[in-house]
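Every protein chain of the complex appears in place save one, which is left out.
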Amino acid sequence: MNPQQIANKCAALMWADDHAARGLGVEVVSVGPGTATVRMTVRQDMVNVHGTCHGGFIFAIADVGFGYACNSENFRTVGGSADIDFVAPAHLDDVLTATGKRRHQGGRAGVYDIEVHNQQDKLIALFRGKTVRIKGHFFDPA
Amino acid sequence: MNPQQIANKCAALMWADDHAARGLGVEVVSVGPGTATVRMTVRQDMVNVHGTCHGGFIFAIADVGFGYACNSENFRTVGGSADIDFVAPAHLDDVLTATGKRRHQGGRAGVYDIEVHNQQDKLIALFRGKTVRIKGHFFDPA
Amino acid sequence: MNPQQIANKCAALMWADDHAARGLGVEVVSVGPGTATVRMTVRQDMVNVHGTCHGGFIFAIADVGFGYACNSENFRTVGGSADIDFVAPAHLDDVLTATGKRRHQGGRAGVYDIEVHNQQDKLIALFRGKTVRIKGHFFDPA
Partner (left out) sequence: MNPQQIANKCAALMWADDHAARGLGVEVVSVGPGTATVRMTVRQDMVNVHGTCHGGFIFAIADVGFGYACNSENFRTVGGSADIDFVAPAHLDDVLTATGKRRHQGGRAGVYDIEVHNQQDKLIALFRGKTVRIKGHFFDPA
């Protein structure tokens, strides 16, 4: 299997058990080695008191993209920490696309940058996530 | 009105329009000037591929606590950025309590620390959120 | 004046009073609108107990690059917060180059990414800085 095929297989295996991403209405648009693009529409139950998408759900779509990007090479990997900057509000019915890519991998620790844009390609948030590889694979690498 | 009464009134006005917190099944346990405690149970639709609560929902409950804490003094306030450290996993049916308090307020910018614990008082995440006061109040201060 | 000339003039005016950058032995390699490249050699007095460059000085060279990048358009700007990931150690006599660029500018707030590499182009640190524009200019814009 080549790296793209490995990424596709990891994503398919993750998706099968990914209750959280399904519940958020996420679509996994594409994955590759160290990268992912995912999409989510802002629903009524994601809107906060200011009339805009709650920061938790902007974080969530970024975090889903992060998860598919960092688990794309058949090493089980979890997020250890993350920073997010909310640079513009998102609103009801906006379509948010999170695009993630690896910036660094050193031993068990990695750093990924994820950007969230709306349907007009306006930047909504910048997210930086740090990963730790745990034991195990999604499928037998042999 | 004293500061506690102001905090209670802000929280009640926020809650009326807080689709996001309601959708997450959040309970606002208490608020005070610059503080808040909120609670959420980890549902099936918050669980990720690793069998644990998706980081996005741990962030979300912290962010809800942050929102009630930073909007407790009748100045409309939004989160500008946040950092989260995931220090232990949360699981299905865990009850997560987020407790937030202000660390600093300077002009329009503030810093809040929120801790998330599970039902056994085990620390799950440390969250630090940065706020910006926008224009407006929840109710007429006069 | 075009944007490049404005950036050069801001950098020259900053440098005249920049005791901190001079004391660190920094060289400002280049600036442009929203960008900067600066360089510093790791001295004996920057080395810590582990025999490697103290994190404070890796942060410092990134922060100097951040400062020149975010002050390149003749709006006086200060750093409000920053995050740094130390991804590889730096050693005595290493030459560290920090390259910064703006990721977002919205009203008074901006986000900049700075990378620090050593003389072998190995990534040493990833830095993300958030800015606030204060009042004033480096020179009369008229």
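We just call them A, B and C in the order they show up, numbering each chain from 1.
Please note the rule applied: contacts are C-beta pairs under 8 Å (C-beta built on N, C-alpha and C of every residue); 3 or more make two chains touch, one makes a residue touch a chain.
Quantities reported herein were computed from a predicted structural model and do not represent experimental measurements.
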item	value
Of B:H91, B:H104 or B:H137, the residue in touch with the unshown chain	B:H104
Residues of chain B (touch criterion as defined above) contacting the omitted chain	83, 85, 87-88, 103-104, 106, 109, 111, 123, 126, 128, 130
For chain A, residues in touch with the removed chain	80-81, 83, 109, 130, 132
Contacts of chain C with the absent chain, listed as residue ranges	13-14, 17-24, 44-51, 53-57, 59-61, 63-64, 67, 71, 76, 78-86
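Assume only the chains that are shown with their structure count from here on.
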item	value
By count of C-beta pairs in contact, the leading pair of chains	A-B
Chain nearest the overall Cα centroid	A
Taking each chain's C-alpha mean as its centre, the one farthest from chain C	B
Centre-to-centre distance between chain C and chain B (centres being mean Cα positions), rounded to whole Å	34
Chain A and chain C, separation of their C-alpha mean positions in angstrom	30
Overlap residues in chain C, where contacts from two or more other chains coincide	83, 109, 130
